[in-house]
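I have a structure I would like to understand better, so I am pasting it below and will then ask my questions one at a time.
All protein chains but one are shown in place.
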Amino acid sequence: MRHPDRYFDAEPAVRSIARQLYQAVKDLPLICPHGHVDPSILAEDVPFPDPATLLVIPDHYLIRMLYSQGVSLESLGLQRVDGGPVESDPRKIWQRFAENFRLFRGTPSGCWIQDELEGVFGIEEALDGSTAMSVYDQICAKLAKPEFRPRALFERFKIEALSTTDAATDTLQYHRRIRESGWKGRVLPTFRPDAAVAILAPGWRAELEQLGRLTGSEITSYGGLVAALEHRRGFFRAMGAVSTDHGVVQPYTEELALAEVEAIFARALEGRASEEDARRFLAHMLIEFARMSADDGMVMQLHAGSFRNHNRKIFEGFGADKGCDIPVATEFTRNLYALLNKFGNHPKFRLVLFTLDESTYSRELAPLAGHYPAVRLGPPWWFHDSIQGMTRFRQRVTETAGIYNTAGFNDDTRAFLSIPARHDLNRRVDSNFLAGLVARHILSMDEAAAMSVDLAYNLARETYGLA
Amino acid sequence: MRHPDRYFDAEPAVRSIARQLYQAVKDLPLICPHGHVDPSILAEDVPFPDPATLLVIPDHYLIRMLYSQGVSLESLGLQRVDGGPVESDPRKIWQRFAENFRLFRGTPSGCWIQDELEGVFGIEEALDGSTAMSVYDQICAKLAKPEFRPRALFERFKIEALSTTDAATDTLQYHRRIRESGWKGRVLPTFRPDAAVAILAPGWRAELEQLGRLTGSEITSYGGLVAALEHRRGFFRAMGAVSTDHGVVQPYTEELALAEVEAIFARALEGRASEEDARRFLAHMLIEFARMSADDGMVMQLHAGSFRNHNRKIFEGFGADKGCDIPVATEFTRNLYALLNKFGNHPKFRLVLFTLDESTYSRELAPLAGHYPAVRLGPPWWFHDSIQGMTRFRQRVTETAGIYNTAGFNDDTRAFLSIPARHDLNRRVDSNFLAGLVARHILSMDEAAAMSVDLAYNLARETYGLA
Partner (left out) sequence: MRHPDRYFDAEPAVRSIARQLYQAVKDLPLICPHGHVDPSILAEDVPFPDPATLLVIPDHYLIRMLYSQGVSLESLGLQRVDGGPVESDPRKIWQRFAENFRLFRGTPSGCWIQDELEGVFGIEEALDGSTAMSVYDQICAKLAKPEFRPRALFERFKIEALSTTDAATDTLQYHRRIRESGWKGRVLPTFRPDAAVAILAPGWRAELEQLGRLTGSEITSYGGLVAALEHRRGFFRAMGAVSTDHGVVQPYTEELALAEVEAIFARALEGRASEEDARRFLAHMLIEFARMSADDGMVMQLHAGSFRNHNRKIFEGFGADKGCDIPVATEFTRNLYALLNKFGNHPKFRLVLFTLDESTYSRELAPLAGHYPAVRLGPPWWFHDSIQGMTRFRQRVTETAGIYNTAGFNDDTRAFLSIPARHDLNRRVDSNFLAGLVARHILSMDEAAAMSVDLAYNLARETYGLA
């Protein structure tokens, strides 16, 4: 059985306070304002597939680690772009995963999987090669039951709100079906228009055409693009969206004169835009998106610093999101200067910043969040969404920005079944962080108890206007 | 009452050693070799004003945090540049601050304020909206007493030496009045000539003219500038100064040929200098200042890495130093190459380096300080002047540079009343750091006890030649 005090400090005084703080927040509803769950799961509410298809194949945290130790993606059942042969027996895939489960020792994936097996499926066996098939069968047996259907789990998990991530051109058909089904689960789209502003990407023209179709007007100018994006934001808001999301390598922002941005757009339409055009266009659009957020109140999320598809062989063989995105050093102070000077003091604008470069926590992000009214710091992202990662975040950010300029937790996951495990781990780590401050007499127990509820629930709810 | 073991580790063995180390240093005199206290306070020795004017309005750590959560600077009583209306009732300002005091939970400001209220004013009530007026009245009552006059507090605080920070053109009239008053408090000026070498700044010509007036010769050449700066250094030294201070974004140094620096200076006088001119002129002047320090023995302090006045709206509305300076990544190894190759081995030269980029602690600063005889590392600055920040500094620097290449503590504050709280917090954190090494048998108790006194007192005294 997973230890009830897991992830707390060993020191008894800290542990005892952490346990007390955690007890008061562990059963609070889950606020999930940023993630990648496929809404069709909740629209269709059919039973989940087998354990390998459900838990291994789509989890890029797992497959990248297995791959790093010589396990091929084919042998894990990942579909090849060229349709070449891959392992199709889910039992074999699960067995392979279990036999290599030692690779995840000391990693968040290891924690999540074990917590999930016990928390969701009631499985207490340790996962390894010898228990693989037994665990597999137990999961299958559970998944066959009605109370393991997606909506039943959504309710059992006490998810108060779940935001998905959706392209600007997404029809939101599944969100619509959820709404029309009469089921009360709150599943919200998030407006992610990256493809509409990536003027050098191969799919940009197609995205523009689709955007034109959906908004009933061909997009032939920058002004047309802005109008179409505003139109879609209106649709997303009508469907419940409270936020947008933007992924960039560097969070560079620059306001271009209208003539200049129109000229870049025209060059892009003609296929003549340069790298520098693309960079400046995106820099300008970030400010334009901030302007729209200040207008319509949608929270703007900015995820910076991931060099996508670093391993071309994997990208070409299997597509994106296969664990070969690698972070790069990221600069916020100078890059966000233009955007923050334009909208950082705006009372209706809110910007949530995410980073993969921890050296920016104390150097740039906490000082920015500790000054600009618009800025909130998103929780540790991706490689840092872990016990040590979350601890470092609080240690480096709190003294400058406090906790009230942070955005609470989000699980950022496509693995629906791991949601409770991720929130639980975060609640344990934040409780433990606060317990350390209480034990050192930096906080009183009353202060820590209030902050603990804020971190576990209120901050995410308030940041995204989900109350 | 503040807990006597506050800020020490919870682990009983570490705590007990920390307490023992701390007891031996807590009452040592305070060495304050770098800070921003207004010397007129000690020259005039009149009672301090009300709590809001004394503690809130001038403290950019406090106002930036309040501002980040939507409290306007006007409502906090900060004077607008345009003379527009602002809150003028100090009780309302204090009430507003107290109601938002929860924002400072877990921050050094929160610690300092609480320590100061109890340590200086004997107030044990927790500060919040309900106690605000009671606390206000207690402070007022204390401030009215003679033993709360500035000089009385200076003595009660056991300040052995206090350095201020002063422009090269400062007349040092208050330092002179202190000396002439017969009062024995040691208050020293620090020579900060930034304005004299910022050739692109709007006020540069005026600064040059003032410098000329004070040194009795119009400055029309680079040579004239150097002579005038040397003249002023002589005056500062005669007034007790032991150090200079220099603020730069990047610590870039480069030695220019005389003809080149004269040409840049000439262009600057004509208002034709470029950004690159300004950058190289400053780079050259840093080496020239090092040369002067090697000549006259004044310790050279270099503060690098702050992007000043990032929020133009606040700067234009309220002026500088309102909490909107944001750090940037900083490079020392290559940037200081020219300066250190010229003077880093000089037996009379001492350079104290400060950073806002903690990633340089172990990567660049500790290796530089652990090799060059001239280099000492200043304590954690600004955003890092905190429990976790100080701990990270010692953890990342000590193994490479030891403690004897660090410059001890300084409070770097303009908040005179917070000085004891800041030194006390530092002494607690350093005691706790050493206690951790004793508990892990890395140091003996005897070694730690000696190091503790060095960190709390001797290193600052020796680094700045204040013995």
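Which chain is which? They are A and B, in the order written, and residues in each are numbered from 1.
The working rule: a residue touches a chain if its C-beta (ideal position, glycine included) is under 8 Å from a C-beta of that chain, and two chains touch if they have at least 3 such contacts.
All of these numbers come straight from a predicted model, not from anything done at the bench.
Of the options B:128, B:155 or B:399, the residue whose C-beta touches the omitted chain is B:399.
Checked against the full complex, the candidates B:268, B:369, B:390 or B:425 give a single residue touching the omitted chain, namely B:369. Looking at B:13, B:81 or B:320, the residue that reaches the missing chain in the full complex is B:13. Looking at subunit B, the residues touching the absent chain are 11, 13-14, 329, 331, 333-334, 337, 340-341, 344-345, 347, 359, 362-364, 366-373, 375, 395-396, 398-405, 436-437, 439-444, 447, 450-451.
In the full complex, subunit A touches the hidden chain at residues 2-3, 5-11, 64-65, 67-70, 102-108, 110-111, 126, 307, 310-314, 323-329, 356-359, 383-384, 386-389.
Following the convention adopted for this analysis, only the chains that are shown with their structure count from here on.
Centres computed as Cα averages put subunit A at a distance of 40 Å from subunit B.
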